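One protein chain is absent from this view; the other protein chains keep their places.
Should a chain be cited, it is by its letter among A and B, assigned in written order, with residues numbered from 1 in that chain.
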Amino acid sequence: MCTCNKKNEYIPYPAKIESVKKESFDTKTFRVRFTDKNLAESFQYKQGQFMEVSILGVGEAPISITSSPSRKGFLEFNIRATGKVTDAIHALKKGDALYLRGPYGNSFPLEELKGKNLYFIAGGIGLAPLRSLINMVMDNRDDFKHVKILYGAKTPADMCFADELEVWKKIPDTEVWLTVDKPCDAWGCSIGVVTELWKETDVHPENAVAIVCGPAIMIKFVTLALKKSGFAGKDIIMTLERYMKCGIGKCGHCNIAGKFVCTDGPVFSYEQVKAFPEKEHVI
Amino acid sequence: MSKMIEKKKIKGLLKEAVKQWHTYVPQKHIGGDVLIAPLPEEAKELEAALDNISLADDDLVISPKDIFFPQLETMFKFKKGEIAETVESSPKLLFGIKSCDLKGILFADEFFKRDFEDAYYLSRANERLIVVIGCINPPRPGACFCTSAKTGPFAEKGFDLQLVDNGESYFVETGSEKGEEFVAKYSGFFQDESGDAEKAVNSIKAKAEKAVELKIEFQKALDLMANDDFIPEEKYKRIGERCVYCGACVYTCPTCTCFNVFDNAKGDEGTRVRIWDACIFEGYTREASGHNPRNQKWLMACRRYEHKLKYDKAKTNMSGCVGCGRCLASCPVDIGMSKFVQEITEDKKIM
Partner (left out) sequence: MSLKHVLTTCIYCGCGCGLYLTENDGVLTGAYPSVKHPVSKGSLCVKGWNSHEFVNHMDRLTHPLIREKGSFRKATWEEAIALIAKRFKGFMKESGSDSLAFLSSAKTTNEENFLMMKLARAVFKTNNIDHCARLCHASTVAGLAATFGSGAMTNSINEFEEADCFFITGSDTTAQHPLIGSRIINSVLNRSAKLIIADPRKIELSKYATVNLRQKNGTDVAWINGMMHVIIKEGLEDKEYIKERTEGYEQLQELVKKYTPEYVEALTTIPKEDLIKAARIYATTKKAMIVYAMGITQHTTGVDNVKSLANLAMLTGHVGFPSAGVNPLRGQNNVQGACDLGALSNVYSGYQSVTDENSRLKFEKAWNVNGLPGNVGLTVTEIISALGEGKVRGLYIMGENPMISDPDQNHVRKCLEKAEFLVVQDIFMTDTAVFADVILPGASFAEKDGTFTNTERRCERVRKAVNPPGEAKADWEILCEVARAGGYTGMSYKHPSEIMEEIRTLTPIYGGMSYERLDPYGLQWPCPTLEHPGTPYLHKDKFSKGKGTFMPRPFLEPKEPTDEEFNFILSTGRIYWHWHTRTLTERTSTLEREAPAPYVEIHPEDAAELGIRNKEKVRVISRRGQIEIQALITEKVVRKSCFIPFHYREAAANVLTINAVDPIAKIPEYKVCAVKVEKI
């Protein structure tokens, strides 16, 4: 047996899938509850953190938590089938077991966002980690000023959380702007990459923070546009993605320069990201 | 300094120690390779193993990091959804490791303790006693550069005991309370030394330092790396092109601790396993989507040197290189840390 005092961080805990919702053509949202009642109730996490999600016998993958800490008792993961583990998770159904450990990583700085205008800018499945924060904001709406959600995807079928985009739209002082690269016939919103939305709506730096998540190339162009719009580096916040195994700063994979995305991130400010050497190709 | 032990008594000491410790000693195989492994407990096997122990300055292919961080390690077993933790913990005596490897172990200790604790490593390393035998001659001549990295050939601290080879006997230096207790417990094997030991020890150490022929400007390299703009990309590119991606530099390195995790299972029964991984592999940073931020050969080579000489130093104030020279000795195409250091400090093309 382990003779060190602390718990073995690598051991996951059993959980059950409560519901599976097809979100976009290649992503599903899984609502999951720890099997252990006490753990399910006492479990705490912060918006922006991630969990290591396993299927025993297949493997483990880091997945950002998309549910909001303000809504307790369960966890939600929006997962795209892109590898061995996520493919296997996609084959699961309600009642099946998943194994979880975490939460890991830092989080979106909620306190610093209070009293600010917020721009949520997401691409594709990048809306998943932002959704945790968005719902946290929506559940404490008065603490924040105006909210704009700018969301782009390849096609309408790639859009995640379509129902919730409708819900957010209706919340006062909250705008939702959508765009796709390749529209379908029924598409009524903008066409083009997410920065095209700059033409449609004001993106203003005053008392504002922008929170960005999406593919590396999208983050690159969005941060450029934000800088151009006058945002300071510290007011641009993003989450980074890296190949990751352990989630706790040991396996080494997610290392960027002297930092680990899993423990020092995944949330970084543009200022921090710019400090990484260019050859790390962070953005 | 007050004790010594005759070489002929070492076997007897180890025979006693085996009763309390898993006693890891360098052992010689047919053909002359030396690897560190625990002595068997069974009497006959123990006798045979003791005949093959080798405490000379042998090249241990792999640093003894694998005692606490095996190349492949089972993390837990599972069957029908039930998880059974598999953590190894036993008292271990490391007898006869080198000072560079001690430094590597101390470095890894710090890493595995930092932030989240690594239960596997810390449990294996929890109860241990380390007896260093300083090198009289470098085990990997032409590759060892401990005097430049300031890690040897004798350790200054961190050991429990350190033996200084004096021909027929060893002078015994005590580095910890545990070490003192060990000497006290097995006092029958040790004896008080006579004469001016300090002088003798100093002269042995000075001679041993001279025996390490490869001298490089290691400190200068650390200083240069602190400002990475200085290092021309062309140097990394050349290394990256030459590299044949075997992983040896990482696998043999005392301070490299990266691992991959995978499940070995059939149906609902199996194990979760971790295995040494290496940052010089392309797949090390490839994401599930196929995107790879470190997708060029030179970036992988660069990563390793920057990690060892720049980021480790900045984070822990310890260099991530301990000067053991194994990366060069095990590289099929003659790439190694000492050559990299020579390239950047002497500004010439060596590799």
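Rule of thumb we're sticking to: a residue touches a chain if its C-beta (ideal position, glycine included) is under 8 Å from a C-beta of that chain, and two chains touch if they have at least 3 such contacts.
Quantities reported herein were computed from a predicted structural model and do not represent experimental measurements.
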item: Missing chain: touched chains present in the view; value: B
item: Hidden partner chain, residues of chain B it touches; value: 22, 29-33, 35, 37-38, 40, 59, 61-62, 66, 70-74, 88, 90, 241-242, 244-248, 251, 260, 262, 264-266, 269-270, 275, 277, 281-283, 286, 290, 329-334, 351
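One rule holds in what follows: only the chains that are shown with their structure count from here on.
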item: Length of the line joining the C-alpha centres of chain A and chain B, rounded to whole Å; value: 40
item: Chain B-touching residues of chain A, taken from the complex the two chains share; value: 1-4, 6-12, 14, 54, 56-61, 82-83, 86, 97, 99, 215-216, 241-243, 245-246, 248-253, 255, 257-258, 263, 277, 279-282
item: Parts of chain B lying in touch with chain A, wherever the complex brings them together; value: 75-76, 78, 81, 83, 85, 87, 89, 111-112, 114-120, 122-123, 126-127, 228, 233, 257-263, 265-270, 272, 274, 277, 279, 284-289, 291, 293-294, 299, 302-303, 306-307, 310-311, 314-315
